[in-house]
Each structure stands twice: as structure tokens, then as C-alpha cells.
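Left out: one protein chain. Kept in place: all the others.
Letters are used for the chains, namely A, B and C, taken in the order the chains are written, and counting of residues starts over at 1 for each.
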Amino acid sequence: MYFSSDNAGPALPSVMARVNAANTGFALPYGADPIMEEVRAAIRAIFEAPEAVVYLVATGTAANALALACYAQPWQMVFCSQVAHIQEDECNAPEFYSGGAKLCLVDTPDKMTPEGLHARIETEGVRGVHGGERGPVSITQVTERGSVYTVEELNALCAVAKSYDLPVHLDGARFANALVALGCTPAEMTWKAGVDVVSFGGTKNGCLGVEAVVFFDPAKAREFELRRKRGAHLFSKHRFLSAQMAGYLAGGAWLEAAKSANENAAYLVAGLRAAGAEFLHEPQANMVFTRFPRHIHQRLHDAGAAYNMWEPGLESGAPDALLAARLVCDWSITTDQIDLFLSHFA
Amino acid sequence: MYFSSDNAGPALPSVMARVNAANTGFALPYGADPIMEEVRAAIRAIFEAPEAVVYLVATGTAANALALACYAQPWQMVFCSQVAHIQEDECNAPEFYSGGAKLCLVDTPDKMTPEGLHARIETEGVRGVHGGERGPVSITQVTERGSVYTVEELNALCAVAKSYDLPVHLDGARFANALVALGCTPAEMTWKAGVDVVSFGGTKNGCLGVEAVVFFDPAKAREFELRRKRGAHLFSKHRFLSAQMAGYLAGGAWLEAAKSANENAAYLVAGLRAAGAEFLHEPQANMVFTRFPRHIHQRLHDAGAAYNMWEPGLESGAPDALLAARLVCDWSITTDQIDLFLSHFA
Amino acid sequence: MYFSSDNAGPALPSVMARVNAANTGFALPYGADPIMEEVRAAIRAIFEAPEAVVYLVATGTAANALALACYAQPWQMVFCSQVAHIQEDECNAPEFYSGGAKLCLVDTPDKMTPEGLHARIETEGVRGVHGGERGPVSITQVTERGSVYTVEELNALCAVAKSYDLPVHLDGARFANALVALGCTPAEMTWKAGVDVVSFGGTKNGCLGVEAVVFFDPAKAREFELRRKRGAHLFSKHRFLSAQMAGYLAGGAWLEAAKSANENAAYLVAGLRAAGAEFLHEPQANMVFTRFPRHIHQRLHDAGAAYNMWEPGLESGAPDALLAARLVCDWSITTDQIDLFLSHFA
Partner (left out) sequence: MYFSSDNAGPALPSVMARVNAANTGFALPYGADPIMEEVRAAIRAIFEAPEAVVYLVATGTAANALALACYAQPWQMVFCSQVAHIQEDECNAPEFYSGGAKLCLVDTPDKMTPEGLHARIETEGVRGVHGGERGPVSITQVTERGSVYTVEELNALCAVAKSYDLPVHLDGARFANALVALGCTPAEMTWKAGVDVVSFGGTKNGCLGVEAVVFFDPAKAREFELRRKRGAHLFSKHRFLSAQMAGYLAGGAWLEAAKSANENAAYLVAGLRAAGAEFLHEPQANMVFTRFPRHIHQRLHDAGAAYNMWEPGLESGAPDALLAARLVCDWSITTDQIDLFLSHFA
């Protein structure tokens, strides 16, 4: 009953198999390995973007911070949701990598609206050099509250950015979960909507630790490579990053894994709903924010269930007090585990 | 015949086995996994340092830059050899992570001498705020030219640093190769000599990508953790870093690997010497800087040997022109490969 | 009729006289000039803080950014109003000087309340290394909307900061204007309330360009000196900064200047009120945010009045449309000018 995060589960068999297979003989270091050729081709094909440049790093924060740094000058603003991962969970890495750019937060409990983004952009960049310049827009897909922007919503947000001539970054730590939720193509969710650079997550959906950064504008390639090395994120034995990503993409393993995670989350949601639980946000991918009585939380904890309390109060309070929790289904969760979890609501 | 680098070979069987074994079920992320407990205990035991704090990152540059940043204020100088890895091969990562500290180079073709270090330190920090402050000393062991500081030499360098009350960092990307070359203990090569923090390399000697940063002063723990996350070097699925290091240390695999690499390098050196080659530096670990005729280089290249030319001229010139090369033996190189390589000298 | 800003007026006669007097012979550079001794003693006396360390820089942004950098680690949050000068008008200088600290904004149209500050702090620093650490609180006195925190309010804000063990910075670009508005002592407005470091403004209130940074904790001295030089804010011919500040403080010239500015602002407010203008914030020092009909704006502009429109619409719209303006009285404004300005309302 492990619902704490999709960053705590195992790697996909296809990923691990490919890593093992890669562990033979010598391979050119620093991204010149042949597996990376294969990964590059695969990602270009997936994104229908034959000119795209593709790089691998090992953490989602590295992907985001490096991608943004290529678009955000130190005197610029990065526009994002106030609950974006880059704002809440990266310990100022975007500020560090950009040399001190400022995150300008769109005031929203979850998804940004085009109107909210427009209003926020409108207030910045109007004071000459005093207030700095407008910079990139960063969109988190799946959001940190488990919501998924529709393709229409992505188009609308990008249109706002483009109306100010601002580049757009997509933090796709849960890219696959969003994709299968929407049933659209990677191209529709990115460059066709107006996205310039994507953090294409692998770690949360079944890799050991690998994320791709995909630039649709090849002109950014050299700068990224220098920033990656300077940030100490260039792997010498790069084949082990390549192999993870190759195993992740091969045969659509990534889509299967996300489909499984999302379906299990839906199964969990259905069970919770039947048990009378409330939902803070309508679950759309593999994350569930739900509220139910304290005495059930207590029962689950006693039974060894692992998940993050989203509201305090577990330690004391009325047994019927409703407390929120975040439940995340990773690719490896089973319906048996979910059934066991739900059994405590009876 | 792959002698290009020890960062291009495969991982040790013990490392890969442990990584595979770790790939089951859920594990707490971000370094709270149980394998990290085991690694911490093992490294403390190896270093005879029960108070040491131990962290894992995935690249040697990350280990160096983060370790140094904990000791180098932005207005300070870091003293190192002019051929140190942090100076030559990290694309300004130390400057980036420290917020702009300056590397002050000791003018030497290879190892720093206590006199040279003293002279360099003496010229800095004498201009009040104008020239900034003296900061940490960084020693590369094995050096980038394949030399190994003796324990006496390390003691003498640290004594110079301590006479100015400066902390000492040891870049041990090839820590194991140095250790087996010296036959001393890890403690003698580090804290007993006066070293404050070590980059304890795993990648070059048989891991996929993992390095430990070992602080002998536990007071640095919190700062490192924050810097690591801010630098985007904190792994969520940290168990896969832990497992590498656990497999690396288990049963002395790391020492065996380094012993093998060093012995093979010695075997290669003996063969080269017999064939009349010269040596730029006396080989002491697993790196060989040697000079031999261009026509032999040509023959080796035609036969598919891979190594770095250290001097230009391969493309044209007199057949007997002596050209230098760097040959690195990793743990997986075989005497068969070396024999094959040497056969082209006949 | 110049009400654009208090940074566009001339220097006080006492300031200019002292600068002229200082222009003779040689003087030790970099702050070792004898006038600086006098300034240091004067500021310590004014603040009743014999241990305080005092430095001069030439711009308010330098004072703020350097003072904050001494208290904000790169992985920390700085708490301030969303309309603070450090947020809106310093082009990311605080982020630059701190190495990438994040400004966390208290959502308020003007002054922070203790409750608002508490709520904001409470949401940060709760995610371990992921979200970074809580850092200093910065209070702007006079606020950018012309309001003045009472001594009680300052005490309450500092108490919130201290309850989290956080240091407090006071951006006193208009320190004198606030002081004479409150009628309290500098000590009451700073260290007695719990402020750790003050940007003590001179420029806006009658200097050419000088601000003092006053640390009540002498332990910060060395770090500030190094940061100041590294930031290129250490003047060689420092006596000309010292002389400005000496002339500013001598005989209470600074208090007279602020009193004059505040009184003239009050005079302007009275006239505007009589003319039916509205006020966005109740004016408390030398800044007036007021709203009146577009046709009067037009008349004033035609007559050469200079001030910042706070709301757009001057170019077109109904003549009776109410549009906001910011009017600032500097020390040199005259009642004649104000009368002339008000005459256009008739």
C-alpha cells in the first residue's frame, strides 16, 4: 500500500533489461554512445520533430532548471503557477541555474488560466530596467495537483505567451501520464501548441533516473551542452542514461506504464468515491487528492499504508474530522494493493 | 584495445548485481533508502571515521563542485594545480557552484609541491578586500597526469594549508587507484593527513555513475544537502545510487578493481618500456603518458586502438616523429588486449 | 511642478557644501578617510548603537541587495510585501547578490500585517530541502505606497520574524520621512523593534547618491566589506560619499529636509482633498496616491506638471474619468509649486 510518490517505485523491466544489456565493453562517453543515437531518433519520431535536439539528464530538477536557463536571462521573470514544481520543490534551482531570474507566480490553486497568465504577464516588464524583463512561461503537465491541461488549454496558454513573444517550457515530469489521459499526440501536447522546450520525464514513470530535455529549436543545442556540463549534469558513462531511456521508450513501455498508473488511480478514485471520500481536485492522471475521516487515516497508517498527509491533524482531533491526503499511483501499483487499501474504509 | 578513458568501460558485476537486486518494491526516496544506511556505515568504517557524513551524487564534477562550494566563499580563492580536473575539465562548474570563487593555479606540470603551494597562497589574500580572501586547497589524487601523492606529500600539502587555516579538499575521482598504489589506509590518505572533505570516486572504477562526498566535519551536512538539491543533484530514486556504491564497496570489489587496473597499467608500461617508448610522467596508477613514433600510432589506429593523442601530428609528419599519447587502463581491460596493443610495436 | 520622484531633485546645500569642502588634498581611499570616522560616530549616536557597523554605498538598490545578501543564503526565501521595492524595482538585484534566493511575497496592497507575514512564512520551509529554507524578512519603511508602519506594527512584524528565528532588514530609502512622520527615535524604528540591518537612505532626501548600511550586529562587518567590493560598490574616493552623509546628518539637516517634504505633501493632500480628489492610500509621508478626473490631468500635463500616472487612460477616455497618479514631494518642493499645481483643479 505505497502511495507516497511515483518516485519511490522500481524501474520497469524493459528499462532494467536494457541497462543490463548496455553493460558490456567500452562505449564512447558523454553522450556519444550509440544508444543515444537510438534514443534521439526515437524521441524525434515520437514528437514528429526531426530537427529536435535531445539531451538526457538524471533528475527532473536538472531538466527543468537547465531548460529554463536556456530561455531565461538573469534579469527576466519566469511565469508559472504558484504551485509549480519549479516554485515549490526545487530549492531555488531555477534561480541558481538562470543566474537569478525571478519566478512570477500566477495566483491559482492548480492550473493556470489564460486570463490569469495574461494578467500576471501584463503587470511585469512595464517598469523599464527597474522591474526587469518578461521571460519564459513554464507549464507543469500533469500539474502538481494531479490535473491535466487539455490540448485546447495548452494552446490558449501558449497563445498568451506568444502574444508577448515569450518562449514556453513544459515541465513534463509526468508527461506520459498526461499524454495517455488526453489521448493526444506528443506533438499536439507540445510544439503544435506552441511549446519550445520540454522536460520529458522518465524517472517517475519507470526509469531509475533519467529525463530528456527536448528543444524544438536546434539553435539552443550548444548552449544547453555547455550549461549541462557546467551544472555537473553531463554523465561520463552516459550509455546508462541512454539505455534507461531506450528501454523506457521501446515498444511503447512508457505508454503502458502510464496507462497502468492512470487506470489504477481511476480504480482507486472509484473506490474512494464509493466509500464517500471527497476530492480536492478532480483526479485526471495518477495523483489523487482526497479527504476522508481521521479514524480511517489512522487505521490505514496502522496497517502500514504509506502516503502523504495533505492536511495536518492525524495525531489528534475528532475521529470524524476530514483530513486530506495525496495518493499517487506509480506504474507498479497493483489492484490488490488498492483493494487492500480500500478495505480499510469499510 | 580501448585505452581512451576509465569512464568508458562497463560497470563491475558486483555493482550491477546490486542495482538489479535493489529494483524491487518501494523504497523511501531522496537518500532515505535503507541501502544508503548500509553505504554510510561502510564508508565510515573504511575511513575509520564514525562521525563522517556521507552523500552520493552521480558525477565527479558534482562531487567536486558541491564539496568545494561548502568551503569556498564567493570572494575567495581555491588553490589547485594548473592541471587539476576542477580547472581544466569542469567547464567552470566550481566557479558556478561557489558563486564565483576564483581558482588560483599552482604553476606545475603535475603534482603540487608544498613550496609551490606555499608560494601561491602567499601571494593571495594580501590586498585586503581588493584581492579577496584565501580559500580551500584542492588536491587531485590520482593527478590528471597519472601521478600519486605519497602520504608524506599529502601531509606536507595539508600542513601548508593548515598553516593558513585553510580547509583541504581531495578530488579522489581515482581514489581507489591511488590507495592501492600507496598501500596505505583511506584514513591516512585523507583526514589523518589533514583533508576535510573527499570526493570519493566510484564511476571511473566500475560504477555506472556514483561518487560519494565524505565530510569529516559533520557540521557541513545541512549545507551540503541544501546545495545538492539546489544544484539538482538529489536523486529521487536514490536507492539506485546507493546500490551502486554498496555493490562497489562490498567484499572489497573497489580495491580489486583498482588493483587490476593499476597492475594492467604496469604491465602496459613494462611492455612500452621494452619497446623503447618514453614516458612524460612516471606512471604510478592506471594512467600512462607515453611517447612513441608516429608510424606506430598510425598502425595502432588502423588496427582500431582507441586512446587520446596528447600531442598533435598524427595526420602528417615524419614516420619516426615521437608523439605523446595518454593511455588509461580501466578495471576491465585485459592482458590480452594489452598484448595485442603492444604487438603493434614489434 | 515636479512631483515625479524624490530622486530627481537637487542635493541639500549642507550636503553640497560638505562635498566641496572635502575636495582638497589627499585622503585615504576606500573608506579610511577621516570624514567616514565622523559619519560612523554620527550614525552610531543617532541610532544609540555604539557597536553598530556602518558602510556607505551609492545607490539604494546596492544597500538593499548587499544587506540582504549578508543574511539570505542562496537556498533561502526572503519575505516581503508584493509591492516592495526589492521585488518591483530592482531588476532581480536581490536574487543576483544573494546567489539566487527567492523572494516570497506577502499578498497585500501595501503594508504587511503580522498575520499576513506569519501565514506566508508558515507555508515555506516545510518541505525539507525541496522547498529551501526560510530566510530574512524585509520591511519597506516608508512603503512604496507612501504608508508608514507604526512602531507597534514594526514590533509586531519583527516578533513574527523572531518567532521563526529569522533576521529582519529594513529598507529605509525614505527612513527620514518615516521617522519624522512617526516622531519616534531611530532606535525605536529599528533595533529596539527587532531590526537587524537597515538601509538608511540619503539619496532621496537630499544627497547626490549615498546610502548607509547599518548593521547592529558587528559580526557582519567583514562579510559586508567583501561583498561590497565584489559587487563593485566600494568607492576609491570614498570621502565624497562620506562628505555627503556628513553634510546630510550635520545639524539635523536630514530631519529638516524630511519634515519639509512631509509637510508639503500634507499641504498638497489638503489641497487635493478640498478639490475633491480621492486617495488610494492614506498619505502618511511624502508620497501621495490620488485619483482625479482625466481633464484635470490633461490640464496639468499641458501646464508642464511632471508626475507618474498610476493608471492608464490619459491619452483617451471620458473627461470625467477618474485616473490615479503618484505625486512625490521631495525636500526642495515649494508651496508655490504646490499652489500652482492645485490651481489647475479650480
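Assume a contact is a pair of C-beta atoms (placed from the backbone, for glycine too) under 8 Å apart; a residue touches a chain by one contact, two chains touch by 3 or more.
Since we're looking at a predicted model, the values are computed, not measured.
Across the whole complex, the hidden chain's contacts among the shown chains comprise A, B, C. Contact with the chain not shown here comes from a single listed residue; of B:D33, B:E95, B:E153 or B:D171, that residue is B:E95.
Checked against the hidden chain, the listed residues B:I43, B:V129 or B:V142 yield one contact partner: B:V129. For the options C:G125, C:G231, C:G271 or C:P293, the residue in contact with the chain missing from this view is C:G231.
Considering the complete assembly, chain B touches the hidden chain via residues 74-76, 88-92, 95-96, 99-103, 105, 107, 127, 129-132.
Within the complete assembly, residues 30, 73-75, 99-100, 128-130, 132-133, 225-230, 234 of chain A touch the chain that is not shown. Even with one chain removed from view, chain C keeps its contact list with that chain: residues 2, 4-5, 7-11, 16, 19-20, 23-29, 57-62, 65-66, 90-93, 96-97, 203-204, 207-209, 226, 229-237, 240-241, 306.
One rule holds in what follows: only the chains that are shown with their structure count from here on.
Superposition of chain A on chain C using C-alpha atoms only gives a rotation of 180 degrees, nearest 5. By the residue-number overlap criterion, the interface of chain A with chain B counts as same, with over half of its numbers used by both chains. Most remote from chain B, judged by the distance between CA-atom centroids, is C. A straight line joining the Cα centres of chain A and chain B is 34 Å long.
For chain A, the set of residues touching two or more other chains reads 90-92, 96.
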